[in-house]
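Here the complex is missing one protein chain, while the rest keep their positions.
Order as written gives the chain letters A, B and C; numbering starts at 1 within each chain.
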Amino acid sequence: MRTVGLMINLEKEGILELVGQTVSLLEEEGCTVLIEEETAGAVGIAELGVSQGQLIRLVDWVIVLGGDGTLLSCARQFAATGTPIIGINVGRLGFLTEIDVPDMKLDLKRILTGHYYIEERMMLEAEVFRQGKVVEQSVGLNDAVITKGAFARLILLEVFINEQYLNTYPADGLIVASPTGSTAYSLSAGGPLVAPNLELILLTPICPHTLWSRPMVVASDSNVKVNIVSRLGGVMLTMDGQHGFWLEQGDQVVIKRALHNTRLLRLKGRSFFEVLREKLREDDRSNG
Amino acid sequence: MRTVGLMINLEKEGILELVGQTVSLLEEEGCTVLIEEETAGAVGIAELGVSQGQLIRLVDWVIVLGGDGTLLSCARQFAATGTPIIGINVGRLGFLTEIDVPDMKLDLKRILTGHYYIEERMMLEAEVFRQGKVVEQSVGLNDAVITKGAFARLILLEVFINEQYLNTYPADGLIVASPTGSTAYSLSAGGPLVAPNLELILLTPICPHTLWSRPMVVASDSNVKVNIVSRLGGVMLTMDGQHGFWLEQGDQVVIKRALHNTRLLRLKGRSFFEVLREKLREDDRSNG
Amino acid sequence: MRTVGLMINLEKEGILELVGQTVSLLEEEGCTVLIEEETAGAVGIAELGVSQGQLIRLVDWVIVLGGDGTLLSCARQFAATGTPIIGINVGRLGFLTEIDVPDMKLDLKRILTGHYYIEERMMLEAEVFRQGKVVEQSVGLNDAVITKGAFARLILLEVFINEQYLNTYPADGLIVASPTGSTAYSLSAGGPLVAPNLELILLTPICPHTLWSRPMVVASDSNVKVNIVSRLGGVMLTMDGQHGFWLEQGDQVVIKRALHNTRLLRLKGRSFFEVLREKLREDDRSNG
Partner (left out) sequence: MRTVGLMINLEKEGILELVGQTVSLLEEEGCTVLIEEETAGAVGIAELGVSQGQLIRLVDWVIVLGGDGTLLSCARQFAATGTPIIGINVGRLGFLTEIDVPDMKLDLKRILTGHYYIEERMMLEAEVFRQGKVVEQSVGLNDAVITKGAFARLILLEVFINEQYLNTYPADGLIVASPTGSTAYSLSAGGPLVAPNLELILLTPICPHTLWSRPMVVASDSNVKVNIVSRLGGVMLTMDGQHGFWLEQGDQVVIKRALHNTRLLRLKGRSFFEVLREKLREDDRSNG
């Protein structure tokens, strides 16, 4: 008898019907379904609503109805609990969401009868120190990005790995990514692809002014410290492209592996390489 | 008997002394020296001060005491007059400034006695159309850059060349650069180097999401039209990294060759390739 | 009454039938058709055969039945005559071949009745000097590539533009490309795309050892001189990836714009940007 949470991207087309189907299916299989109360109201099943805090505490599994973006947000919310996440892909093929809507019924049944495995994905944690105090603390599954505002031409970032001086990047910014994040923003900035079962941290400068500033791979237990040396026109720390925090000159951002992993509940479906080949080409096809 | 304007970067070290020397030298050689009035006051020779408008109208030549940044600013101000610009390089070697401070006396005399040539550099002009009206018009010597704010992950830019659809870039932004600008921001974003005597327009996407979005070279008489399709978190148009204008969704930015060139007054000194080799390595040395 | 030559890629599937149709069509329209004699024999219409030299001298137009590779070869053979070339695309979409097989009948009729325009494409000429003597002279429409053999790790190439020293590249090689060639090998090595109506020369190093060695664009009337400083394991000059010549240490390769253009006979069909978008994505789709 499982308690299953639903995370819902309300902006996806046909989402109401899909939520209805999912709830019915889960209840038929004997699960208790919970939804964050505001969202529960929005989809017209207020009776399943609980507070965000309760949702996080009570559920055994959480099912994401949305795309990779919704799953990233879910991963951050459940970062401290290790609750397994199942992604149902509403829209384009995702790297993180696994189940396609037409297969949902069958796939969920397979999962509920134990035909799954857990894929651990390391997360990143960022802390911002200002005059010795921690003023921000947040986690991300893809990346912690330090980036300049629209007007600034470049910022100066002084980077240390385990207190060893690495380099000072004059650049538009710096992406500190997990293996999972290697297929996201880091890829656009010239970073390598990383098999998601690896544990490592990827540093990809954005438009570096010095030509020899190249993407760098360091160990997963590294302490990545970035000093914000200059700040003209605003500098921001962004987790997974979703949660932003304004930085000030003199701030220190310390990024390291988060205590807990995101745990993706997987069927033996498409391999990472398969999704990769399809996604990279789909991105190309879907624009222009 | 020439009238010579001085453009001064007040932040450079030792600039007051240098201004004094330059004024003396020019007056000894029979030139009339003019300075924008506020700057003239700041350097303690208010008697040479004229309004900005008069400065632009009256001078035969303008001498820049500063770096490439000061010269870029000067080039925009004199964009409509074609007044030749002489750059005296206060600080690091520049692509645009030619005379080094220790050689200034000798080099200025050579120039005043006619030992120089004019190097024409094409400029770019950007116009922003909003609901059919022109809401911004500005010029640049290096580049017109359309770029996202700190928070936004990517923007969608629909690009047409001479009304022919080129591509829709999901990206951090797009750099439209002149040959002169090829060694600036465009280079950091992966653009090619361009010999400055060429006439062409360079389109370099910033962190494009589609992997096949590569830098592109088009003719100098091209009309580059960019539709701001999406705008989340702010999109800005920046000329030469110095003059910014906030864009809105639905805006059309039209970038084309400006009517006038910047005219650099040159001695037969270092070749572009020489400066290039030295600069690219200097950038590397001066950081880290 | 036109004399039309046929250049045929014998390896394409269904080529015999296509040749038959093309010959009938042209003869119906009153054209005289000529084919290089060996090829004429191979396709079973020996009566149309003439020598290669006669073919080049006698024809008013030449029709290519093949792909971009066949057209490149044709362009080199007709480099000295300026004979207009019509490409019929047997196989995948081409950058150079314009007419698709299903449209051939209609499109050829339109061309024969004057509904076409000529697109000029600059070519490159390479000369190899060995101990003061010219030992090789050849032309290419895409590129002149200097590249190391399989075993050598890198070669040292000293490059001059108009006798001005540019750089010494320690690299796997150097691609000197025309705008037409910007979509070929140069693109794989990180070079920019160039609109084909431009006139310029593109220098793209292959795997340069120095990180600041970037693709460079120079004027179309540039004299590009490359000194083969080191040679371990063999160095080759290749035109359009089709014609190769072994270089020796101390050789000088001089590459410049060829005297004549390739003249492509075009209908008002797809724009370059359209083909570009389609091709770049097709390349991605067709592999993997």
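Definition applied: contacts are C-beta pairs under 8 Å (C-beta built on N, C-alpha and C of every residue); 3 or more make two chains touch, one makes a residue touch a chain.
Quantities reported herein were computed from a predicted structural model and do not represent experimental measurements.
When you scan C:Arg121, C:Lys148 or C:Arg214 for touch with the missing chain, the hit is C:Lys148. The missing chain, though absent from the display, is touched by one residue of C:Leu16, C:Cys207 or C:Leu267; that residue is C:Cys207.
From the options C:Met236, C:Val254 or C:Leu267, the residue with contact to the chain not on display is C:Met236.
Counting the whole complex, the residues of chain C in touch with the unshown chain are 147-151, 153-154, 167-172, 185, 187-190, 206-212, 234-236, 238, 241, 244, 246, 280, 283-284, 287-288. Residues touching the missing chain, restricted to chain A, are 161, 164-167, 179, 182, 187, 190-195, 197-198, 200, 202, 211-212, 214-219, 222, 271, 273-274, 277, 280-281, 284 (touch as defined at the top).
Quick note on the criterion: only the chains that are shown with their structure count from here on.
Residues touching across the chain A and chain B pair largely coincide in numbering: over half of the numbers involved belong to both copies.
Centroid to centroid, with C-alpha atoms defining each point, chain A and chain C lie 47 Å apart. Centre-to-centre, using mean CA coordinates, chain B is 38 Å away from chain C. The geometric centre of chain A is 40 Å away from that of chain B, both derived from CA atoms. Contacts with at least two other chains are made by residues 211-212, 214, 277, 280-281, 284 of chain C.
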